[in-house]
Every structure is written in structure tokens, then in C-alpha cells.
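To start, the structure under review is shown below, and the notes come after it.
Removed: one protein chain of the complex. Kept in place: all other protein chains.
Per-chain residue numbering starts at 1, and chain names A and B are given in the order in which the chains are listed.
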Amino acid sequence: MKKLIAIVLISVSMVVSVGAQQGDWDPEPDVENVRFEPLHIYVDSGDSSLAAYQFELKDSAGLIEIVGVESGEHAAFSEAPYYDSAALANNRIIIAAFNTTDELPTGRTRVATVHLQIKGDAEPDYELELTIAANADGDEIAAEISFEKGEQK
Amino acid sequence: MTENHEHLDGNFDLKVSDKLSADLKGLFEREVAIPAEVDRAILDGAGQRLVRHRRRRLLPWAIPTAAAAVIVFAVVLNTKPEPAKLDEGPSPLAPQRKAASKDVYSYSLAAMVSRGDVDLNGRVDILDAFKLARHIESGNSMNWKWDINGDGVVDRQDVDSVAFSAVSLDKGVL
Partner (left out) sequence: MESDEQLVQAANEGDAEAFESLYYRYRDWVYRLAFRFTRNREQALDVLQETFAYLLRKLPNLKLTASMTTFLYPVVKHVSITIGRKSRREKPIDEGLAELPSPAPEQAGASRAELAAVMGNLPEDQREIVLMRFVEDMSIDEIAAAIGIPAGTVKSRFYRALQTLRNDRRTRDYFLE
């Protein structure tokens, strides 16, 4: 199956105030100390196969803006997951996906990568909650969710 | 010419003639001619959906029941939900407040399924989409209540509708 990696990025324009011609009025609000960081989300389903997942990610500190969502590493979750587009440019998102085939991951697998814009130097206060993890029969299973930062997936 | 000041951050004045707005409207406001059949199609669909729900309310009245059941339905059907104000939290009709609301329309099985709660566990999540997808793939008989998007067929688009509802930040809305 053709591996489809869907990356939805919203470009954030950061215009530095030009100044003299417009006097004191800045053409666009200054955004200082902005960095971009991918957050890799992992679900560990142990010996059970993972057929469906749903999680919620938010930043209590309000420092992040979600700019994109990338699919997972296993073929079962290689298509873009479901999420509310209203979450983009927001600091809270619910992401979910499922696969009805028999080729499912077990153990620890990266299910999605969330691309973030982070304002300022402080670290965001991530809250990550796994709402649903289910096997091929549609039965909820025990699983753990975690995240890793950085460019390496 | 009349003046129209466009204030940007209060520091900059652009004096724009009203003629600009008038000419832009003349250019971009099309003369609207909606065929009557389009109006009928849209409003008939609304009428069926809304009337159908209204019938669900009325059905209990028509069914002869024991005195206690009649009193319960009378209380239920005469209790109107509080109007949802713009700055309040989730609507009182939201399934999450099932214990508080007495609106029969909200909590009938058909209403739950029509909102994407395929497995009838009181919430819409990705498992509802998963189970609907598996049922469609199995080729088993379909239930019209699974026509989530109301297009007359139960297919992958209904699965997507349920999935998007599951991840909606405005939970409870399909």
C-alpha cells in the first residue's frame, strides 16, 4: 500500500516591523522567540495489536500553536489521522485513527507527530491523555501513551 | 463624496470614499436567482428531519400506558430545556448531561445513533467510527440510523462523519 504521509502545515508569517513609512504603526504584530518543534506521540499496546486510538493533547501553559499533524510510522496508521481543523493555530487537539485490516502494530509504535509552534523560551506544559486504545475486535485494551520531542522520530 | 475612515490601530487614517464599497458591491454582489426547486429540496429535507424528531416527541402521547408511565411522559414532554445562551457551556441537550435533561428527543436511541454513537455507550469516539467501518466492510445489512450524514446511503462518508465528530473540539456536535 502506498505509504501516504500527509503533512498539513500552516505557514505562519512573521513580519518584522518596517517602521519609518508607517510611523509607529506595525504592519503585523511582532512575534518574538518563536520556535517550531515536532512532538512524536507513541502508544504502547504491549502484546495486543492496536487497531484504533484516540488521544488528546493540550498545553496548559498556552505557549503552543498546533501547525500540523503527521501520520504514524506503521502502515496501519500511515494515512493522515482524524482531527478537528479548528485545532490548528490552537493549543488543544484531539487526534484519532483506526485500521480495519489485520496488519496492525504491537508494542510501542509512533502513531502521530504533532508539529508545534512554541512562543517564548519557556517549556510548554503538555497534557497527553489516551482516550481510546482498542484491538482488532474493537475491544478496549490497556495501553500507554508517551511523547518525545525533537527531529528524530 | 462621503467619507469613510478606516481606522487601523487608531494610529493611521485611510479616508475611503463610500463609492469604493458601492462599486465593489456592484461588481461582486451577483443578482440572486435561486430556483424554487432548490428552495423546496432544502426545506423539504429540513421538514422531514425536524418533523421526524417532533413525531418522536409525540409518539409517547399516543401510546396507551399505565398511569405512572403516562405521568412520567407528561412530565418529560412538558419540561422544556433551558435555552442555550451564547456564553454558556455545553448545551443542556448534550449527552454528557443525560442525568439532568429530560428531553426525550435527545435521548432516544435513534437520536443517539444519529449523532454517531454507534455502539450506544453514551459517547461518540473513534470506536464508533471503527465499528461502523467494520460493519460496512462486512457487507451485513445496514440500519438507516447509520446514515449519519443523511445522504441516503451508509458508506465511508458516514464513517468519516462519526470520526470527525469524535475528534471535534466542540464535543457533542455532529
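Criterion: contacts are C-beta pairs under 8 Å (C-beta built on N, C-alpha and C of every residue); 3 or more make two chains touch, one makes a residue touch a chain.
Everything numeric here is computed off the predicted structure, so don't read it as measured data.
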Missing-partner contacts on chain B, residue numbers: 1, 3, 6, 8-9, 12, 14-17, 19-21, 23-30, 32, 34-35, 38-39, 41-43, 45-47, 49-51, 53-54, 57, 80-81, 83-84, 86-87, 91, 93-94, 105-106, 149-150, 170, 172-174
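Quick note on the criterion: only the chains that are shown with their structure count from here on.
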Geometric centre distance via CA averages, chain B-chain A, whole Å: 28
Touch list for chain A against partner chain B, complex: 22-25, 51-54, 82-84, 86-87, 90, 92-98, 100, 131-132, 134, 138, 140
Of all residues in chain B, those that touch chain A in their complex: 8-9, 11-12, 119, 125-127, 129-131, 133-134, 137, 160, 163-164, 166-170
